[in-house]
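Reading through the structure tokens given below for one structure.
Missing here: one protein chain of the complex. Every other protein chain is in place.
First chain written, first letter: the chains are A, B and C, and each begins at residue 1.
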């Protein structure tokens, strides 16, 4: 049995485990004051070309979305997201739990666009009753999206401009950021992301870490007493070194990018196989998630050999599945996948 | 420079790191459905002698307190705790953040007693206006306490009986449970704790793990859709294996208990040194935290050689400090400590 | 200048003011324990033909929606509503403020239907990942809707059946309930509403009261310690008599129904005028809110004589406006309206 079910089926990159081992008996202060966290933050600021950025390390994606959104919004504000955005649909109401509404826009393959955003914001402020409604206080997008698609640099600029015209921050969820940046057709760098977003995070859990996401506040806009607020949300690790060592390793010698690129190359191979075998793509994209339409018979036939994600029913006899590659995907696994498909 | 500042200055027990390494490339399902989490849960149920207990693994102590209290209380209920309880004072309002009041009782060396509890509960229900007040919905104690003291089995029985007379659960915060159970004068086992508490957790972060606390619901009383509620609190790890592997290792061959005992033996040695050197104890206890009164001059003199926790000012010229041993304390460190003191 | 802007532009029905005056110096206990509140509750139970119902009086509509939804839902549950439902769009996020998501269904003239609801619920439970999503925990509809339309008894039965198949309550927001029940084509009574809904409220603010909504729990399903929870939400009036006297008066001699019927007769007259003058209706309905399409020129011309609600832009040169009649509408006002239109 092999699994292409998700990009978080294995542990961590070996270099990370090795570093955990090497540093294990050093005595380090807690709560993110260890030297590895400090080093990781420096490296991330450097790669972002933002010496004044403020970096914080958290444990997981939903936690990170929840804390960023809750601490950056005023109480009367909600966050605008695509209907398909992770915060809108797959976080068990973690945003609403903190008192904020997710205001949804229609999506095109997981993406929102600047015109829809502009018209939402304009309509809101034109509505004479808007004081009785939730104020739009932030825009959330994921790059790449939940459908593996990518915003172009131009699209990001337009979204950022629209946000800034209305003086609200643009937040980019980068749970799979490396897989986006390393895609063949990606036209921007992490420094571009850092310049365009008001806040974003660099996903570790899905790209080589056991756990961990690195939040970057790009414009001197860290919420006040942010560490206290992390603690208040139950998210402050005593042994912050666990996160520090991981991100310090990921941002040493471009490891984050090289292992992301590996996943993309694997995904490209899978795409070739899929095309060769004539499975139609459900959505065209260039990152590490591949959505294909498959007959239910075929799906049933391979279920003891291959684990993939069920996405949705396509029609009476077909299903959309997701095949995800990752930093840990092996060439052998891809060969086995080819045989099974 | 050596540090006795806390019990979370090192990484993880070597067996845990080894197990992370050995299992790293196994493909495991996420969100706590991996085989190691399942195995850890079984081992914990067995050691607790509670085959029907329900075990969940979370990341840190404040998170665990927050989730247990929030999910077990009705919205109109608060949690009773000692004024010195961790939830009352050192969690940045994480309990109140979820909408619940911490109702405080006076403490004696960090402990509350059954009479005070009984009288609080009786007074509440006798008050004709109690519908305008916060209902007491749970009792929280820590074992050992924040002062390193221990409840006796008899005291726990009395607290549990009082709780059950009023039909509210007893929650035992076991962030340092092992260090309590392995103390020379501890008169009970983890199975006793499991029998007396309605819910408790076994601390990993301070006892050999990188992170992780194991929550045990002892009486078929797990809150409904608990996994969804963990997610809603931002606390569900994608790679649940990280927690599963750690607790599976800690509860293999009694590792949890043997490394806890090591910390106690180290603490006992420190106590002998302290006594020999005539430093007065601030509080008498038998676990891994030692509170002593030291002159400010001495404290200043050793500040470049030794890191300890500042606890509070004792008088104009003296300070209370905390020396904490742990699973990772070495005999060499204790010898150095002896020299410095 | 006359106003048909809303149904809350005047004070209270004269009988209510008279009763406030007559009882003013009686000494009554607070917090809803006065004899008028008790009497009002009895009368409401009787009119609902539900001797075991539980009735509570609150101050306003958003408050009532917020408290009912928050206290009846489990923390991991959201409320299903039409996209146009008041709770979804015009309550400044009052529902999300309490931690619950509003899960939206498409609307047809303000109404949801049982098929869409059924398919939403079925899809939710079929989704293998539904533990990562917000559980649907209640269905909210307004009768009449925000568009003045009415559910038929058959439609209500189907919605109630669907809810009960999934064991979730049906909540009917009756902010304008009287105006629905007294409409020419209404095919059901308040007793039908009481039988079909698990909880509903009878709006007073818009039908003759200064303030006040009467919540009816129909099935022994009042949330535990509901008075304490009202207090916790900041909604418990010290002088509960203010609400008690109003509802006691409204449900004496069928006042609630007769004044509601008056508003309908006024609305019917307005409809005749509108039709005679050839203004197209934006939505066909039979209650006290009339939505018409009017040219922007005409709208501008009459703006110093008539106040109406702006609803939305219809096209470049037309606007949808709302004309609302109420218990207080006078025949003179309608004649003036006729002249102005």
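By definition in this document, a contact is a pair of C-beta atoms (placed from the backbone, for glycine too) under 8 Å apart; a residue touches a chain by one contact, two chains touch by 3 or more.
Note that this is a predicted model, so its numbers are computed, not measured.
Asks: Just list which of the chains on display the missing one touches.
Replies: Checking the complete complex, the chain left out touches A, B, C.
Asks: From the list A:111, A:206, A:231 or A:262, which touches the chain that is not on show?
Replies: Of these options, the touching residue for the absent chain is A:231.
Asks: Give the residue, chosen from B:10, B:34 or B:91, that touches the chain omitted from the document.
Replies: Considering all chains, including the one not shown, the answer is B:91.
Asks: Touching residues of subunit A against the unshown chain: what are they?
Replies: Residues of subunit A in touch with the missing chain: 70-71, 74-76, 99, 131-133, 135, 224-225, 227-229, 231-232.
Asks: By the contact definition given up top, give the residues of subunit B that touch the hidden chain.
Replies: 75-76, 78, 89-93, 96-102, 128-129, 131-134, 310
Asks: Considering the entire assembly, which residues of subunit C contact the chain that has been omitted?
Replies: Listed in rising order, the touching residues are 2-3, 5-6, 8-12, 14, 17, 20-21, 23-30, 59-67, 91-94, 97, 205-206, 210-211, 228-229, 231-239, 241-242, 307, 328.
Everything below uses one rule, namely that only the chains that are shown with their structure count from here on.
Asks: From the mean C-alpha coordinate of subunit B to that of subunit C, what's the distance rounded to whole Å?
Replies: Going by mean C-alpha positions, subunit B sits 50 Å from subunit C.
Asks: State, to the nearest whole Å, the distance from the C-alpha centre of subunit A to the C-alpha centre of subunit B.
Replies: Chain centres of subunit A and subunit B, defined by C-alpha means, are spaced 33 Å apart.
Asks: So how far apart, in whole Å, are subunit A and subunit C when each is placed at the average of its C-alpha atoms?
Replies: About 42 Å separates the centre of subunit A from that of subunit C.
Asks: Pull out every residue in subunit A that's touching 2 or more other chains.
Replies: Residue numbers touching two or more other chains: 91-93, 97.
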